[in-house]
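Excluded from the complex is one protein chain; the other protein chains are retained at their positions.
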Amino acid sequence: MIATDAVFVGKKFNIGLRHQKIWGPDMAISFFLGELGAGVFLLSLYFGFMPGVISGLIVTTIGKTVGHLLHLGRPERAWRAITMLGSSWLSRGLLAIILYASCGGLYVLNHFYSILPESISDLCALIAAAAAVMIMLYQGLIMSHSASITLWASGLMPVIGLTYALFCGSALLLLAEQSNLIVIEANTLSTLQTLRVVLLAVVAAAVWGLLHAAHWGSTGGRESVKRLLKQDLAPWFFIFVVVLGFVVPAITTYLGLMTGPVLYLSVIAQISGFLCFRLLVLKAGNYDALMQFASPHRGF
Amino acid sequence: MTAWGMVFDLKRCIGCNACAVACKQENTLPKGVFYTKTLSVTTGVYPNTKKTYVPTICNHCEDAPCQRVCPTGATYTRPDGIVMVDKDKCIGCGSCVVACPYDVRTMIEREHLEEGLFGEGNLTDFEKQGYGRFVVGTVTKCTFCHERVDAGKEPACVATCPTNARIFGDLDDPNSSASKLIVERGGKQPLPEKGTKPKVYYVD
Partner (left out) sequence: MIKEPIQQNSMRPGKWYNSTCKMCLHTCNTRIHVSELGVVDKIEGDPTSPSNRGKLCPKGNAAIMRHYDPNRFLQPQKRTNPEKGPGIDPKWVPISWEEALSTVAKELKQTMDDDPRKLVAASTNFQKFAHFAAGGIWNSNNFFSSVGNFCGGGYHVINGIIHSAFAGVNDVERCKLWINHGGGDGFSSHLHAAAQAGHVADARMDRGMKVVVVEPRMSIGAAKADQWIPIRPATDKQFALSLCHVLVYQGMVDYKAMKKDTNAVYLVGNDGYFVRNAEGSIYVWDAQANQAKLWNDETVGDFALEGEYEVEGVKCRPAFQQFKDILKDCSPEEMEKITTVPAATVVQLAKDMYKAAEVENNATIEIDGRTMPLRPVGYNYYRGAQGHKTSAQANHTYKLINMLLGTIDTPGGHIGSTLNDGGNVDNGHIEPGENGMIKTNPHQLHPAVEFSYPPNETTLLGYFPVGADAGHLNVETYLNKEKFGMDFQADTLLLCHANPLWNMPGKKEDWYQMLKEMRFTFAIDILPNETNEWADIILPCTDPVESWNMCMNEPPQTEGMCLRQPVVPPLGDLKSEEDILAELAERTGQLAQWNTMQNYIHGFVQKPDLMLKEDVKYGDKEIAERKGLLWNDKDLDWYIDKGHSVTPRRPDKWFRPWEGLRLHFYIEEFISSRDKLKQQMEDAQVPFRDEWEWDDYQGLPLPTLDPVHEVAKEFDLYAITFKDIQINFGESLTNPWIDDIVFKDPVHTALLLNTATAKAKGLEHGDFVQLESPYGGSIYGRIAASEEMHPDTIGVSNALSRMATQHTGAKHGGGRFNDLLPTDLRNTDAVTGQPETVARVKLTKLKSSPEPQQKNSVFGFGEEV
């Protein structure tokens, strides 16, 4: 091979690419639940849908807590994770979750039992909303806080987190409306449907942008993209992330099929796309190779 | 200020991995865990094949991403530039493992300490003596043999290298052998584009 080629070498004592292996499905699912819950929460808060606010709080808090405690090597020390607010997005994110759960919880409690003055309650809502935004951003910020794994090392990572969460959050609200769990008046419904489509375009563009940046970012990045688009992960990527995740909701919306089983299916489809994206982007991450020390000559 | 670093001489290295084994001895490393290892890369087409042996180790980066992402402050840099992990603070989140572009950090699992080098839980007296330094569920990595260095010795891998391909020294001292080697033979950092400012250099 010529000097620019690199292959996957696993544990072998060869220079080459190595898959990222420490963050697996449990991390992916925690990230997914955290973002999805925060997206539902924020939109519900904005549009005033209490069931959404409550379920968003629960899904994020429990999803993140349980998922991450299961993943941590020393879960009993989890409290230490808040120590490095000055440098670590993980610490900042943990703070955000705490504020989200506490302020959001107080807001909900107040809604039912009126225990706070209105200004405080509004403040709680504001803080919880800000925290929700942070939650939707910080996971992508952690992943892109180092140039190590090229596929992740892009400013688009936090953007993807935020927009995917809102994209799926809006869809879930539409679903809740169809299931008569909440009441959305016609104008708002229309806004939500438009928001969903706009966000679809943004997420799709951001995902494309992520892959584009990775492809040109480094050899490792190029191999990540190859796996997603041409190799073992490609079927999953195309079926779930692209077709179910983007094409189905786009077409159903375009065709105006916004009710009944079709809506159910399109919402479930896009959420499965989101979850699959989270799983795949972790799986496809890899470390670059020290090919700079290989002899560059071409073999003659 | 001291800034400990290392230089690898690729012309000398014969890829024997005596360094890796000396480190395993020195640090009672479990099976499959390496703080340092020497890799090889082959390019070209027969008969114009070229093969290079490339030692690798934690680069004790000056802008260490592992430290940047660590939420507990477990990963920190000593005043002399050695990047350490406080095993009592680490929560095992693995952020540092994905943040390190060189993949030199290892999460210690239960199996590492229970299976033993010979398998089936048969721990040797050597392992029983030494495994206590590890905490399951925390991350571990090369410490430039900080205890040896503090006593004025060289890291174990440097001391044993049969071809003297590993040179340890103060990169802030222009007269150290390490610094001179970097200047005289054009030392290159590994993956410099990752922006970590490694304190390990390669000369060839």
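The first chain written gets the first letter, and so on, giving A and B; residue counts start at 1 in each chain.
Convention: contacts are C-beta pairs under 8 Å (C-beta built on N, C-alpha and C of every residue); 3 or more make two chains touch, one makes a residue touch a chain.
Everything quoted here is computed from the prediction, not taken from an experiment.
Asker: In the full complex, which of B:Thr2, B:Ser40 or B:Thr77 touches the chain missing from this view?
Answerer: B:Ser40
Asker: In the complete complex, the non-displayed chain touches which residues of subunit B?
Answerer: Touch with the absent chain occurs at residues 9, 11-12, 14-18, 20-22, 24-28, 31-32, 34, 37, 40, 42, 44-47, 49-53, 113, 117-119, 122, 124-126, 128-133, 145, 147-148, 151, 153, 156, 159-165.
Asker: Which residues does subunit A use to touch the chain missing from this display?
Answerer: Missing-chain contacts on subunit A: residues 8-14, 18-19.
Rule of thumb we're sticking to: only the chains that are shown with their structure count from here on.
Asker: When the centre of a chain is set as the mean of its C-alpha atoms, what distance in Å lies between subunit A and subunit B?
Answerer: 34
Asker: Across the complex, what residues on subunit B touch subunit A?
Answerer: By the definition above, subunit B touches subunit A via 10, 17, 32, 37-45, 48-50, 52, 54, 56, 65, 67-74, 89-95, 97-103, 107-108, 135-139, 188, 190-191, 193-196, 202, 204.
Asker: Provide the residue numbers of subunit A that touch subunit B in the complex, in ascending order.
Answerer: By the definition above, subunit A touches subunit B via 1-3, 11, 13-16, 18, 20, 22-23, 68, 71-75, 77-78, 80-84, 87-91, 94, 142-143, 145-149, 152, 218, 285, 287-288, 290-300.
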